[in-house]
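Of the protein chains in this complex, all but one are displayed in their positions.
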Amino acid sequence: MRVLIAFLLGLAGSLAFGWWGFPQLLYQREPQPLQYNHKIHIEKGSMECSSCHEVAADGQFAGIPRTASCGACHAEPLGKTEAEKILVTSYVAPERELDWKVYSRQPMNVRFSHAVHVNKAAMKCEECHGGRGSATAAEPFYRNRVTGESRNVWGPRMIRVGLKPGEGMKMSDCESCHEQKGVSAGCLGCHR
Amino acid sequence: MSATQKTSRTPRRYGMVIDLDRCTGCGACVIACAAENNVAPGAARENDRNSISLLRVFTLNNPTAAGRRTAFLPMMCMQCEHETPCVTVCPQQAVELDVLSGIVEQMPQRCLGCRYCMTACPYHARSFNWGDPSWPAGMEATLNPAVAPRMRGVVEKCDFCQSRLHAAQDAAAVNGSLDPGIYTPACVEACPTQAITFGDWNDPEGALAKSGETFAWLEGLGTQPKVRYRSGQNWLHEMAERGGAAPAKEERHG
Amino acid sequence: MADMAWVPTTMLDRKFVPRGVTRCTPARFSLWLTPWCLLLGLGLWAAYLCLRDGLLHTNMDNRFAFGLWIFLDLAIIAFGGGAFFSGVLLYFFKLKELNAVIRSAVLIGFLCYSGAVTVLAIDVGQPLRAWFTFWHPNAHSMLTEVTFCITLYLCVLAVEYLPVLLRNRQFRKIPSFLVFEWELHKLIPVLAGIGAFLSFFHQGSLGGLYGVLRGRPFAFRESFGIWPTTFFLFVLSAMAVGPSFLLIMTRVAEWVTRKRLVLESVYVRLARVSGWMLTFYVLLKSIDTMVWLNSTSRRGGFLPWEYYSWEPFGVWILFVEIGLFGFVPALWLMRAGKVNTSWLIAPALLACAGVALNRYVLTVQTLSLATLPFDEFLSYTPSWQEVAVFGGVVAYGVIVYSVLYRYTRLFPQEQER
Amino acid sequence: MFPGVNGFHWSPVHIIFLSAFGLVLSVLLVTLAVAFFRTLRDVRSGRAGAIAWHCDFEDLPRQERLCRHAFEGAAPGRLCDRGFDCRDCETHPKFATIETRWPVTLPAGLEYPETRLYHRGHTWVEPQPDGTALIGLDDLGARVFGAPEVVELPAPGTKLSVNGAAWRMMRNGASVSVRSPLEGEVIAHGAPGGQWQLRVKPEAGERAFRHLLSGAEAHAWVNAETDRLMILLSSTPTGAALADGGALVADLHQALPDAPWDEVSAAMFLNC
Partner (left out) sequence: MAIGRRELLGLAGGAAVGGALSPVPWKLLDDSAIWTQNWSWTPTPVRGPVTEKFGLCTLCAAGCGVKARCGSAGVFGVAPAAEHATGGGALCPVVYGAHQLPYHPRRLRTAIVNGHAVETKEAIAEVARRLEAAGAKAAILDERPGRIVSALYDRIARAKGGTVVTLAQVEDRSLRTMEDLAGMGPGTLGYDFEHAALILSVGAPLLDSWGSTGRMSRLWSRRVETGKPVFVHAGSHWSRTAQLADRALILRPGSEAALVAALAGKLAIEPAAEITGLSPASLSDLALRLREQAPALVVGGGEAASSGLPEATERMIAALNVAIGALGRAGGIVMRRPLTGAPQPPQYLDRVPDHSLDLLVHEASSAGIVAPEALLRRKLAAKGTLVRLSAFLPEAFGPNDVLIPSTTFLEGAEDARGARDAAVETWSYSDGLSSVPASALPPAEFAAQLAEALQVKVESYEELRKARAAAIVAAKRGHVYRHAGGERAEATDLEKFEAAMAEGAVWVDEPVEPGPLRAKIDAVDWSAGRPEQPSLIAVASSPRGSLSVLPAVPLASKLDRETRLYAVPGEVRMNPRTARELNLRPGDSVLVSTPFGETRGRVRCDAAAIPGQLELGACGDGSQLVLEAMGAAEPGAGPTQAAQIRRS
């Protein structure tokens, strides 16, 4: 009888650690250089996604804009927010690159072509990146200590079910979308 | 080859025709290939058998009396079409003959490093990272951003500069088409005598179709290589017919 | 050496030694183990080097992708074939003498397979990705079949050996273990069946590894059904050499422990079975070689004499493999009953050498021969790390066998004397 | 390998390949499961003791598996293959008719009263008029093991099987499980240090006691057991020499403290 109790105790302990403790240990939270507010840029600055994240004529994707393109408008602080003060004083003035923690950063060997998806397939940014484009502040960034990737690639929960757009960017997510649309690209399509 | 790759555009079968009369064996293609594909400069221990050389130029000595004494033969992965030896043997599908481009694609991130594909390839077109590739301090700045450097323990091969294929596809996608068309791999761009012609075997009026009578090496094995050769000297044709090398006979010196 | 008092002295040691059998003193036992532990340490150090810096510590290179490790893996897996074959003979063909040696056979099989898998883990460039073969299997590849079968067969062998382990003096104190052992023992024939099924496939697909190489005419063979002929030759050779290896190991165990572990009739039975299988294998091998030399490789554009025109792989290697290591041991083993049994270890060793030579030729000669007209013949010598890792695996085998021989009853007939 | 992974497709080769290995894996797991559940069933149905004894019996050394008729010479050197369960052994009645050939005298100092029946595991059974039976440790067993420090008697109501484990005794490291001579249900425990340990309600009929030894047969058996004890003790490093005819000390454990008592008591009480 005592053996059974010991067994159940061990079972409960490791399940608790596995489902609650392990995720805490696996991800470490890293601060963004500043709290960037997408919403205010879209509304007050009357901009849309492609004004900063634009696909150039030769198909190269600009990705996260560099400090110089922020400096174009923010040579001096336009508003009173704390984030903008940091931007101007410690990044635009000394021309230092902002070290953004990119939520959807894929490993080096993955080639995601924004030109094909945005220009050719006319997909919306929200389909993959979720509501990040209209957020008022940068959501917290969690990095997987083992793989070094952002938590947004695997997804917030251990079991990858019910993932809203922007929460999961693993290979199977891309594949399921490709399967639905019947456009399978094979290994060469997405890897380099 | 994953049969369910539904093709969103007319598939291409990229290939090459290399003119052995034009090749002067200068090696520009070898260094351009290494620079484009982020191959690390060889450490002191690397020799001609364990170095990462996706493209190698062999020196062929003319055993007969007629014709020039030597010919130089650039040889990379032949992107075999039929029963591709490496694709059929890879235990975890790390190698795949891409339906849309005919390129045999090697996935370093899925490769276990079991090296079975290297024994299967009759053209020795595959190299293995025996140690961690390392660059001298600071030289990481000269890495090509479009190519992912490989890690130790994985096999590498020529994939017709897929970085340039992707760049061509991105450029085409901006104005509405998914077809990368005929792009220029690094060795084709570097060859001073334009000995290497890159094209699409599916294209009837393409450069490959108009390259006249070509031959391939080890055609008897039935793997249908897509890199073919052309030469006016028939001692090269005869050598290509024969399979394994005969024992080293007395070489012609006169 | 005088027959010392063979009674275990320390408390812990005596608690585990099965009752009724005598074992040497723990001091002598650790004296016997020390050299093997040193070898194991050296092997672990070489393995650590290979895992830390990558495989640049080996002399393998892009032309010699397979080297000493793959050759010896194939050889010890062929020797480990004795486990499944004696299982089949005992449980299906009811050869009762093999009961005396079945536990040792299963243990040797387990050690050979686990040793081979360990060496493969180091030989593979990225061991952490080994599970990819199960997640993305390429069903056409022979290596996938090998990986699946060997992993499963390791579990089967472990389960087959479990009953012997559970009979240990301390484990049997828990009655339910003993009952589980009894129930499991009744189901052993089922396990022997799936063991044979798995072994048929992976011994075969290890042979198929080379037979399908369209790019290597020296190794490429025509298919019989969906597998190349080397598939069936490897299975047959494993069945042939398994009992011989068992015979050798039992004889060596007797020599080391200076005890009579099995009856003479067991040796005769093993030798005769091995002899028959070896004859059958050598006949088929000769036919296959003829077909290969005269039609298969010619169609690939390669002349037969080209394979054997470089030092040291002369034509002699073909005749040694089929003749000296093939027919001679086969006939000798078949006359097991009539000849002096203690000499049977000689043909058994010849048979094992023959199969090992076959694996060596298919691994090293295939890669050394030129496939392109401008290639040159290449030679390969293993580095000390490669030899040390394999030495470590052999040491692991000997250590585990010695420990299990001491603390579980491997040979039921041992106590007869 | 699973649907949805990298555009997996069910080609015939995959189906054959994966179903073959799925089959093999499931056969392996089913075999283990069957063995596991059969074990549970056996343990629950109380046959565990008998099965455990069967395994132990197989591993006993040869000279401990001699047939009862080997002692008094009826079938010298014959090994028992039924695990000492002579109740439905057909050769036992034949041997029982042959009268004993060797005169048997008890070694000095051991008393084996006629009223009791003796089991090979050194326990005695004394049937009581009310149908129950008392079970205790016989004289040789008591002398070998001496006074046990810990005795774990089975709770009243547990069912015992012949030769199954009856109760467990421990003394400075040497622990032994005493074989049960009878099949039946435990009624009551004996007083600690008392003559008898258990009162058991056996199954009805003479068949329950057929496998027990009595009278001259028991005496011949005790003689063989003392010889075996001497061999066991002499091969130990202590080399205690028991001269013939010397009376056995009351508690051997005390007399020879550094003898391998774990091994010797296991041998005497038929533990493996």
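Letters A, B, C and D mark the chains in the order given here, with residues in each chain numbered from 1 onward.
Keep this in mind: a contact is a pair of C-beta atoms (placed from the backbone, for glycine too) under 8 Å apart; a residue touches a chain by one contact, two chains touch by 3 or more.
Everything numeric here is computed off the predicted structure, so don't read it as measured data.
Partner chains of the missing chain, restricted to those shown and counted over the full complex, are A, B, C. Among C:T58, C:Q126, C:T144 or C:T408, the one in contact with the hidden chain is C:Q126. Touching the chain that is not shown, out of B:R69, B:K210 or B:H237: B:R69 (per the contact rule at the top). For chain A, the residues in touch with the chain missing from this view are 2-15, 17-19, 22, 26, 56, 60, 62-63, 66, 107-109, 144, 146-149, 158-159.
In the full complex, chain C touches the omitted chain through residues 126, 128-129, 131-132. Take chain B: the residues that touch the chain left off the picture are 19, 21-22, 24-28, 30-32, 34-36, 38-39, 41-42, 46-48, 51, 53, 56-57, 59, 61, 68-70, 72, 108-109, 132-133, 135-151, 153, 186, 189-190, 192-194, 248, 250-251, 253-254.
Going forward, only the chains that are shown with their structure count from here on.
Summed over C-beta pairs in contact, the chain pair with the top total is B-C.
With centres set at the average Cα position, the gap from chain A to chain C is 52 Å.
Centre to centre, using the average C-alpha position, chain A and chain D are separated by 70 Å. Shown for chain A are the residues in touch with two or more other chains, namely 184.
Looking at chain C, residues 135-137, 140, 144 sit in touch with two or more other chains.
Taken in their complex, chain A has these residues touching chain B: 55, 57-61, 107-109, 111, 113, 115-116, 119-120, 182-189, 191-192. Remark: chain C residues 53-56, 60-66, 123-126, 129-130, 132-133, 135-138, 140-144, 147, 209, 212-217, 299-303, 306-307, 309-310, 366-367, 369-378 touch chain B in the complex.
Every residue of chain C that touches chain D in the complex is listed here, in rising order: 5, 7, 9, 11, 14-15, 18-20, 134-137, 139-140, 144-145, 148-149, 152, 155-156, 159, 167, 169, 172, 175-176, 178-184, 187, 190-191, 194, 197-198, 201, 409, 415-416.
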